[in-house]
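Every protein chain but one is kept in place in this view of the complex.
What follows is chain A.
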């Protein structure tokens, strides 16, 4: 049989902007999100949480809780006796100190918001009453809220067995030639950047509904998770159950962005409580808990030196990276998630001859971190892109020109970081972005505006992102649990329709649509005849879920391969029934199999299924009556790389310091575009989160470790008036390693935006002599810089 040709050529379904198949239920309020599920006899749960950031737990007294009207039960760690969450790296002790996360805090609390006890009641209001009645006493210890405090010689220890609060300390690369490059360099850029802690902030908070099915002797946990199989594993281990006694299902999910791709402790406490009580228990995290006790990300500091030649060629990078990972290591990614990503990928899209990097993960008394859309890439891309701009200024080069001189243009490129980059459109995307801004007259406008006393800046960022992290690429991280592959199963029914499974987990990325497009293309079947199933450990073969933009790349390739195999089975049956050789038939692209030498002879899928299932005696012995195929897919080697250039024009208000984005252009390349509208949506949504990181969002803490942003009043999520319209242009460099030809498109927007926005802000600030190197950029800082320049100008004006 013949498959479609993915060399940039579009089929009937691939590349078509088809309507989302998720929409009819979602736009009519008929979606089923976790909190929409009701079970008979349902009880509700909430958590007594630490009110101090750091302390020894003296006593947990739940007596009064149990007396509150409506409260059914309250359990502390001691009552439940669950096993801890253990996420490990396979690294030597001088590099790595393992720690564990108890389900409920025992003996010690390590951040304000840490769960200490679970309260179960007949309704959520009574749960709140119960939580209020809890009495927990502590011996308060000093909080550890900054990098300086964590690394201080006499710092209080977050984990007694982690000396000096360093959980991971690796020098990933120290190639020859670094020192020489700095000695010879005529242009050395020194840069310190910081990015604030951020919350991935899915609009639907976390939650779980657990029930024990006596008939099946099985625990059913419905939860909003990007990684259902991994949740099952931790549930089973922690509760000491065989995996077959635990089923995890996921309903519609209101976003995740990485926060839901790690296993939370609350889900397990809820499951344990449900099993003990023999009644279903529901926990839905409220926004306050989501802001203060949900998994966070992004708090990083980079000290970077970069050497350039006089011609603007980058010759060396020497970087020191510190990531504040908070109180605990997340499962399965561990505290290595941010520092290891940063160290391995920092050279980004540039040719770099010499590289030295030290990366550390430190513990603090703050909510723990998890992957968040982009993982470290927004931060190191910001560093690299700032370095390019600063060097360009120093050397009198145009920011676009210095990038042009350093971009990787020949593929496959083997980097100083031992990573092989697959082909992309690094230079093409930059040139198209620049052309767009020039054609639209933004450069002239910037000059005119300056003459009028307005403050406009233009900024670029170029980046690539590894998206097809297969098991080989993840194994380099030395996680003891190595993600990477995915499995798909496809079944055809009597009507010629198929149900296809994927181990990935849709939480807004339109999997039901794009995966159906892949299957429809491969089988030559109408889209309406394809149904996707995800999120059920009982019905779906083992899978790694959705993170690292892996769904279309890896999951999609498994789905496409399974469809191809089903097509082969259909051809075998058809050839037999048509009385010809299998080489003489092929899928006809319209729900049937056709004989090549006589196109009048054709069998529809329905007819083939009819024979397979209802009249299997017509088939030869060696042809099984199954129209089911399974395929596993893993990306070999170093994986796939999507790339993009973002170009931004901003204006700063000299009265308020507010930065407004006037124009945002994204040129992206994620390989074969399965559905352009879906890819554009991913790009725009990602960019909005990147702008949020650049200008608004910050999880801050008081000196005593109390979180200062416990509501949307204090945590500034951008709205429609802060996020501009964004143009998205697609370039298409098909991926050779994936069946789908796709490279993954989930995270790019978030990665590129902070650097592009910060570069644009610094462009408009250049004349002030002030450059801002931390995110988010506060209006006060912009205002101060502009006012300073203003005073300066005034002072120098002769009277």
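Note that a residue touches a chain if its C-beta (ideal position, glycine included) is under 8 Å from a C-beta of that chain, and two chains touch if they have at least 3 such contacts; residues count from 1.
Here, contacts and distances are computed from a predicted model.
When the listed names "Carbon-monoxide dehydrogenase small subunit", "Tryptophan synthase beta chain", "Peptide deformylase" or "Paraquat-inducible protein A" are checked against UniProt, the chain not shown comes out as "Carbon-monoxide dehydrogenase small subunit". For the chain left out of this panel, the touching residue among A:254, A:657 or A:671 is A:254. The missing chain, though absent from the display, is touched by one residue of A:225, A:509, A:595 or A:759; that residue is A:509. Summarising the interface, chain A meets the missing chain with residues 16-20, 22-33, 35-36, 38, 69, 124-125, 129, 201-205, 252-255, 257, 284, 286-287, 507-510, 677-678, 680-682, 684-685, 687-689, 711-713, 717, 719-723, 725-726, 749.
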